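Read the structure below first, then the notes.
Apart from one protein chain that is not included, each protein chain of the complex appears where it belongs.
And then chain A:
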C-alpha cells in the first residue's frame, strides 16, 4: 500500500483565497501542487440566474446552521471568491491593535496595517481592485449615501474587484458571475496555478490528516457526488511534504479536530475563538414618497424614486464614521449597503411595529409586497471571538440535510455583552439614519431562528504570538505540527469591522514565502518570486527587498 500511495510536494485543501494564492505561488516556484476542493468546478457559462435548488446558486454555497451562529460560505473551485460580493477594503489601522477577549493585543507583533500594506498592494494588483466612483454605485448604494448625508454622516463608494465595463448589475453575483466582471480567483490565481502545473480536483472533501514515519502528511479525502452532496462515492489518500489548509474558517478546524487522534494534540485555539466578523443585518423598508421628498432622488418618469432592491452588484457604498480608533473597542463598526437575494435571508427580516409575529404571518407578507423598496444594511462590528466548535461530524464540516447547501454543524456561539453592545449601537445608528424624517422603517434580522448569521467566518484557527490563545505562529504555521500551514479566514485573529476578503488574501500572500522556506527545508525544489498572475510585477518587486532583509530561504 505504501508504495502505491500518490505523492505530491504541496497539498492544498480548499481553493478559495487561502488555497488559490498559495497554490499559484508554489506552483510558479516549481513545486508539485495538488489542490483538493470539496465543491464542484463550474465554468462561467454554468453560473445561472435561477433560484431553483440545484442551480449554481445552491451548488456553490454552503450554509451551515450551528447553535447560535449560522455560516454562509463558498463550496466550489474558487471558494468564497466565486460567491462573494467583491468588496475589497483594507482593514483600518486600529483593528490590528485590538485586544478582544484576551486583554492584550491579539494580532502577532509582526502584523500591523503598515506591515500588511505591501501585501494588500499585491492583492490590489492581482485582482485589479479598483477605487469605485459615485457613477459605479447602485441605486441602493446611492440611497444609502444620500440617507447618510441627510443624517450628517459621510459615505464612501467601496473599493471592489469588479470590472465595471463587463458588469450588468444583475445582482446575481452570489450565484457566480456569468459575465466575468467579478474578479473571482477562477479568472486570475487559479488559471495561473494551472498554467504552472498545479492540479485542481473538485468534489474531493478532505476528512483527516495523519503523519508518515518520515514526517510528511497523509491526507484522506472522500469523493462527493456532483449533484447530491449527501452521497459519497469512494475515498483516497495523498501524501505531501507540506499541507496548506484553506478549507474555510467553518471547515479547517473541523478537519484538524478530526485529525487530532492521529496527528497528536492540537493547539488549544484550534476550533476556538471563532468570530462571525461581528456581523449583523438590518432591513429598512423605504417610504418611496419620502425618498423623493426628503432626499430628492428620482429614477425618472414612471419609476419609483428607489424601488431598486434587485438592481446592482452587492454592496457599493459604506459609511465609515465609526471606524474611529479613538473610540473604545466594541463600539467601532462600518455600516454597508448590501443586497441579500430571496431565499437566503428574507425569512429573517422582521416586521417593524408588528402587532403579531415579526418574521412570519400576515404582516410579514405585507412587507414582502414591498420587497423592491427594501434596503439591507450590513453592520460589521467587533465581536468577542466567542465561537467554539464541538466534536466533528461523521464527514465534512456538517451533517448535510439538503442535497446541496444546507447542513447542521457543531459550532456554538453565545454572544457576549461586548458583542451585543456593538450590535445594539450599530442597530441604533442604522435606525437613526434611515428613520430620520420618516424615510424608512427599520428592524434588525432576528437571531431567534438560526442564531446570528455571518457570511465572513474568521479566527477559528488563528495566528498570534501567544501559544495559549493562537493556533498559528506569525508565519501561519500550525503550532507543534511543522509543515502544516493555515492560510484561510480562520487565520485572521478577530473581527475586522470591514469585509475581510482583502485581509485574508493579503495574509495568504504574506504567508507564501514562509511556506516556500518550509518546503525547501523538506527538500522541495521551489523558489519564491512570481509576479501577479496577471503578469504585473510592481507588487512582487516591492516585497522582495523586505523578504531578503529577513533572509528567507528561497527568495
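Methods note: contacts are C-beta pairs under 8 Å (C-beta built on N, C-alpha and C of every residue); 3 or more make two chains touch, one makes a residue touch a chain; residues count from 1.
Just so it is clear, contacts and distances are computed from a predicted model.
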| item | value |
| --- | --- |
| Protein that the absent chain corresponds to, by UniProt name, given "Regulator", "Membrane protein", "Branched-chain amino acid ABC transporter substrate-binding protein" or "ABC-2 type transport system permease protein" | "Regulator" |
| Touching residue (missing chain; options A:49, A:109, A:262 or A:548) | A:49 |
| Sole contact to the chain not displayed, among A:228, A:437, A:466 or A:541 | A:228 |
| Candidate in contact with the missing chain, chosen from A:31, A:158, A:251 or A:411 | A:158 |
| Absent-chain interface as seen on chain A, which is shown | 46, 48-55, 65, 89-93, 120, 124, 129-132, 134-139, 141-143, 145-146, 148-149, 153-159, 168-172, 178, 226-228, 230, 297, 299-300, 307-308, 310-313, 316-317, 319-321, 323, 334, 341-343, 346-347, 356-357, 360-362, 364-365, 368-369, 371-372, 400-404, 406, 408, 448-450, 498, 502 |
